[in-house]
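With one protein chain withheld, the remaining protein chains of the complex are depicted in position.
After this line comes subunit A, so read on.
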Amino acid sequence: MLYREAGQFKTTYVEDMAIFPIRQDRIALAVLLGIAFIGVPMFATFHIWPFGSDYLLWAILLPFLILALAAIGTNILVGYCGQISLGSGAFMAIGAYSAYKLATGVHIPLGFLGFAISIPPLPVLASILLGGLMAAGAGILFGIPSLRIKGLYLAVATLAAQFFFDWVFLRIPWFTNYAPSGSVNAPALDFFGLVVRTPVERYLLCLLFVVVLTVLTKNLVRSNLGRQWMAIRDMDIAAELIGIRPLYAKLTAFAVSSFIVGVAGALWAFVYLGSWEPLAFSIDRSLELLFMVIIGGLGSIMGSFVGAAFILIVPIMLNLVPTELGVPLSTQTITHLEFIIFGSLICYLLIKEPRGFARLISIGKEKLRLWPFPY
């Protein structure tokens, strides 16, 4: 009854092109943003249930926000432009390590030329964004094969990026500033004098990044460029015939996607992990991101959030349930059961709704609009 757009007339083109054309959606979004920006920090600061401890904020909300951002980046490439990528983890790693190098100062000795390139340590914000740009550059480089190869062949080609950069960050000590253990520590999160320390501050920082980048992305995929990507995805030869340059469309998709994934990687390393090893960005991370995008819905920003929530929260729940119920199982059995249940859930979802949660949401909305009538 509440969700009905009767009486909401669009009188200008601007209204017609709005991201949320229905008033109820706008109200819901405003409430959601209000909760995210004001409600959660308030609750967390005063430790009101369910934020009694930092667990919810630290173990669920923070990784959720960052991985949702990475999923949006992956979705641009896989969902909007149709280029399957198994290398997202590598682009996260590039973002993280570039940001780390830039924040701690870059020194490249060019002995044979007789001088050295030195960049003083940059502010954290600049290093995170530049880290994203470095990832974008790598994305363009590894996107070039996509001009010749497609589909699952391309997926394997992007695996080359994944394994190559895993190795680079593991074996080349320059990237880790010659840390003996191979793990590196993030610099202090100093934003123009404001130092981010507590979980609440970290949460707000990530939220800000996510909201800004989401708005930008949403508008980008509605623009000329986004429509080019979708044309390439739906049928690349036909798109080429009507005048879309595949080179430009595919490489921009790789660049934008890798930029967002790279920023997410830098946030993951700096804000969430604090100190990390290359293992944090392994092939498992790439597969996880791909799952988020597919379970959430290809070509849907909202789907990326839902997918990220699902892939992140289900394993945590599966881990908690036996302990809460007091079932006497060894941790090993629980891990194996987790694998089985998680795998079954994924198969079940793919069979029931191959187009993901985004499709379920739009079906639900349609049903709500017609309620109580079936059609």
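As a working rule, a residue touches a chain if its C-beta (ideal position, glycine included) is under 8 Å from a C-beta of that chain, and two chains touch if they have at least 3 such contacts; residues count from 1.
Everything below uses one rule, namely that contacts and distances are computed from a predicted model.
Participant: Look at the options "Cytochrome c oxidase assembly protein CtaG", "Aminotransferase class I/II-fold pyridoxal phosphate-dependent enzyme", "Branched-chain amino acid ABC transporter permease" or "NADH-quinone oxidoreductase subunit NuoF" and return the one that UniProt uses as the protein name of the missing chain.
Facilitator: Spelling it out: the chain absent from the display is recorded in UniProt as "Branched-chain amino acid ABC transporter permease".
Participant: Given the contact definition stated above, which residue among A:Ile84, A:Ala138 or A:Ala280 touches the chain not shown here?
Facilitator: A:Ile84
Participant: For the full complex, which residue in A:Ile172, A:Val195 or A:Leu370 touches the chain that was left out?
Facilitator: A:Ile172
Participant: Which residue, A:Tyr80, A:Phe209 or A:Phe291, contacts the hidden chain when the whole complex is considered?
Facilitator: A:Phe291
Participant: Give the residue, chosen from A:Ala116, A:Ile149 or A:Leu368, that touches the chain omitted from the document.
Facilitator: Among A:Ala116, A:Ile149 or A:Leu368, only A:Ile149 touches the chain that is not shown.
Participant: In the complete complex, the non-displayed chain touches which residues of subunit A?
Facilitator: 78, 84, 145, 148-153, 155-157, 159-160, 162-164, 166-167, 170-172, 235, 237-238, 241, 283, 287, 290-291, 294, 332-333, 335-340, 342-347, 350-351, 354
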